[in-house]
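Beneath this line is the structure, given in C-alpha coordinates, with notes to follow.
Removed from the display is one protein chain of the complex; every other protein chain stays in position.
Here is subunit A:
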Amino acid sequence: MKKQLTVEAIEHGTVIDHISPGQGIKILKFFELSEGLQRISIGLNLPSHDGSCKDLIKIENTVFDQNQANQLALFAPKATINVIENFEVVKKFKVAIPERITGVFTCPNSNCISLNEPVDSRFDIKQAKSDIKLKCHYCEKSFLSGLFSELH
(Lines give C-alpha, C1' and ligand atoms only; values in the text may rest on other atoms or scores of the structure.)
Protein backbone atom coordinates (compact mmCIF):
# COMPACT_ATOMS: atom_id res chain seq x y z
CA MET A 1 0.00 0.00 0.00
CA LYS A 2 1.39 3.39 -0.97
CA LYS A 3 2.14 5.71 1.93
CA GLN A 4 0.64 9.16 1.68
CA LEU A 5 1.92 12.41 3.15
CA THR A 6 -0.48 13.36 5.90
CA VAL A 7 0.58 17.00 6.29
CA GLU A 8 -0.15 19.49 3.52
CA ALA A 9 2.78 20.68 1.34
CA ILE A 10 3.91 24.32 1.54
CA GLU A 11 5.09 26.68 -1.21
CA HIS A 12 7.68 28.71 0.71
CA GLY A 13 8.99 28.21 4.22
CA THR A 14 10.59 25.62 6.47
CA VAL A 15 9.87 22.02 7.30
CA ILE A 16 11.34 20.73 10.56
CA ASP A 17 11.42 16.97 10.23
CA HIS A 18 12.52 14.07 12.45
CA ILE A 19 11.49 15.71 15.68
CA SER A 20 11.29 13.19 18.51
CA PRO A 21 7.65 12.41 19.35
CA GLY A 22 6.33 14.72 22.05
CA GLN A 23 8.73 17.56 21.24
CA GLY A 24 6.73 19.18 18.45
CA ILE A 25 4.37 21.07 20.73
CA LYS A 26 7.28 22.18 22.93
CA ILE A 27 9.12 23.60 19.91
CA LEU A 28 6.03 25.51 18.78
CA LYS A 29 5.74 26.97 22.24
CA PHE A 30 9.44 27.73 22.70
CA PHE A 31 9.85 29.59 19.41
CA GLU A 32 6.43 31.20 19.86
CA LEU A 33 5.64 30.04 16.35
CA SER A 34 1.90 29.93 16.85
CA GLU A 35 1.84 33.57 17.95
CA GLY A 36 2.76 34.86 14.48
CA LEU A 37 0.48 35.21 11.47
CA GLN A 38 2.12 32.51 9.34
CA ARG A 39 0.26 29.31 8.58
CA ILE A 40 1.66 26.33 10.49
CA SER A 41 0.99 22.66 10.06
CA ILE A 42 2.06 20.22 12.73
CA GLY A 43 2.07 16.48 12.58
CA LEU A 44 2.38 14.43 15.74
CA ASN A 45 3.32 10.77 15.99
CA LEU A 46 3.76 10.40 12.24
CA PRO A 47 5.33 7.17 10.96
CA SER A 48 9.09 7.43 10.37
CA HIS A 49 11.19 5.49 7.83
CA ASP A 50 12.73 3.38 10.57
CA GLY A 51 9.35 2.28 11.85
CA SER A 52 9.28 4.60 14.85
CA CYS A 53 7.28 7.81 15.32
CA LYS A 54 8.23 11.42 14.76
CA ASP A 55 6.75 14.91 14.96
CA LEU A 56 6.96 17.35 12.07
CA ILE A 57 6.35 21.10 11.74
CA LYS A 58 5.78 23.13 8.57
CA ILE A 59 5.94 26.90 8.77
CA GLU A 60 5.09 29.03 5.77
CA ASN A 61 7.18 32.06 4.76
CA THR A 62 9.66 31.58 7.59
CA VAL A 63 13.29 30.47 7.34
CA PHE A 64 15.26 29.26 10.35
CA ASP A 65 18.76 30.65 10.54
CA GLN A 66 21.69 28.62 11.90
CA ASN A 67 21.37 30.19 15.36
CA GLN A 68 17.71 29.20 15.65
CA ALA A 69 18.56 25.77 14.28
CA ASN A 70 21.14 25.31 17.02
CA GLN A 71 18.60 26.28 19.66
CA LEU A 72 16.25 23.76 18.11
CA ALA A 73 18.94 21.10 18.60
CA LEU A 74 18.49 21.35 22.35
CA PHE A 75 14.95 19.95 22.02
CA ALA A 76 15.27 17.85 18.90
CA PRO A 77 18.90 16.82 18.35
CA LYS A 78 18.00 14.52 15.45
CA ALA A 79 15.85 17.04 13.59
CA THR A 80 16.48 18.05 10.00
CA ILE A 81 15.55 21.41 8.55
CA ASN A 82 14.28 21.67 4.98
CA VAL A 83 14.08 25.08 3.34
CA ILE A 84 11.26 25.09 0.78
CA GLU A 85 10.91 27.34 -2.26
CA ASN A 86 8.23 26.75 -4.91
CA PHE A 87 7.30 23.47 -3.26
CA GLU A 88 10.89 22.21 -3.69
CA VAL A 89 13.51 21.51 -1.03
CA VAL A 90 16.31 23.95 -1.89
CA LYS A 91 18.38 23.40 1.24
CA LYS A 92 18.46 20.66 3.83
CA PHE A 93 20.60 20.52 6.94
CA LYS A 94 20.80 18.76 10.26
CA VAL A 95 20.75 20.71 13.47
CA ALA A 96 23.91 20.76 15.58
CA ILE A 97 24.14 21.20 19.31
CA PRO A 98 26.18 24.38 19.87
CA GLU A 99 29.04 24.50 22.39
CA ARG A 100 27.67 27.67 23.93
CA ILE A 101 24.42 29.60 23.77
CA THR A 102 24.29 33.31 24.59
CA GLY A 103 21.45 35.69 25.27
CA VAL A 104 18.61 33.24 24.66
CA PHE A 105 17.62 31.62 27.93
CA THR A 106 17.20 33.13 31.35
CA CYS A 107 19.09 31.27 34.07
CA PRO A 108 16.61 29.17 36.08
CA ASN A 109 18.61 29.84 39.27
CA SER A 110 16.71 32.72 40.88
CA ASN A 111 19.84 33.77 42.79
CA CYS A 112 22.08 33.96 39.71
CA ILE A 113 23.77 37.35 39.28
CA SER A 114 23.02 37.35 35.52
CA LEU A 115 19.33 37.98 36.22
CA ASN A 116 19.78 41.54 37.46
CA GLU A 117 22.97 42.82 35.84
CA PRO A 118 23.66 44.23 32.34
CA VAL A 119 24.97 40.98 30.82
CA ASP A 120 23.67 38.38 28.39
CA SER A 121 23.02 34.96 29.83
CA ARG A 122 25.63 32.40 28.74
CA PHE A 123 25.45 28.63 28.94
CA ASP A 124 28.03 26.01 28.04
CA ILE A 125 26.32 22.95 26.61
CA LYS A 126 27.33 19.40 27.41
CA GLN A 127 25.83 16.21 26.10
CA ALA A 128 26.09 13.29 28.50
CA LYS A 129 24.47 10.02 27.41
CA SER A 130 20.97 10.99 26.32
CA ASP A 131 20.85 14.18 28.38
CA ILE A 132 21.75 17.64 27.20
CA LYS A 133 22.83 19.90 30.06
CA LEU A 134 23.33 23.65 30.08
CA LYS A 135 25.84 25.03 32.58
CA CYS A 136 25.48 28.71 33.45
CA HIS A 137 28.71 30.66 32.83
CA TYR A 138 27.98 32.81 35.89
CA CYS A 139 26.44 30.70 38.67
CA GLU A 140 28.03 27.44 37.34
CA LYS A 141 24.84 25.48 37.96
CA SER A 142 23.78 22.88 35.38
CA PHE A 143 20.26 22.32 34.10
CA LEU A 144 18.67 19.74 31.82
CA SER A 145 17.66 21.26 28.48
CA GLY A 146 14.05 20.12 28.94
CA LEU A 147 13.70 22.54 31.84
CA PHE A 148 14.10 25.53 29.52
CA SER A 149 11.20 24.57 27.25
CA GLU A 150 8.99 24.20 30.30
CA LEU A 151 10.03 27.55 31.75
CA HIS A 152 9.66 29.46 28.53
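Heads up, the rule we're going with is that a residue touches a chain if its C-beta (ideal position, glycine included) is under 8 Å from a C-beta of that chain, and two chains touch if they have at least 3 such contacts; residues count from 1.
One rule holds in what follows: contacts and distances are computed from a predicted model.
Trainee: Which protein name, taken from UniProt, belongs to the chain you can't see among "NADH-quinone oxidoreductase subunit L", "ABC transporter permease", "Aspartate carbamoyltransferase" or "ATP-binding cassette domain-containing protein"?
Mentor: When "NADH-quinone oxidoreductase subunit L", "ABC transporter permease", "Aspartate carbamoyltransferase" or "ATP-binding cassette domain-containing protein" are compared with UniProt, the left-out chain turns out to be "Aspartate carbamoyltransferase".
Trainee: Of A:C53, A:V90, A:V119 or A:L147, which residue touches the hidden chain?
Mentor: A:V119
Trainee: Looking at the full complex, which residue from A:N86, A:N111 or A:S130 touches the chain that isn't shown here?
Mentor: In the complete complex, the chain left out is touched by residue A:N111.
Trainee: Using the document's definition of touch, tell me which of A:V63, A:I125 or A:C139 contacts the absent chain.
Mentor: A:C139
Trainee: If you put the missing chain back, which residues of subunit A would it touch?
Mentor: That gives, for subunit A, the contact residues 109, 111-114, 116-119, 128, 136-142.
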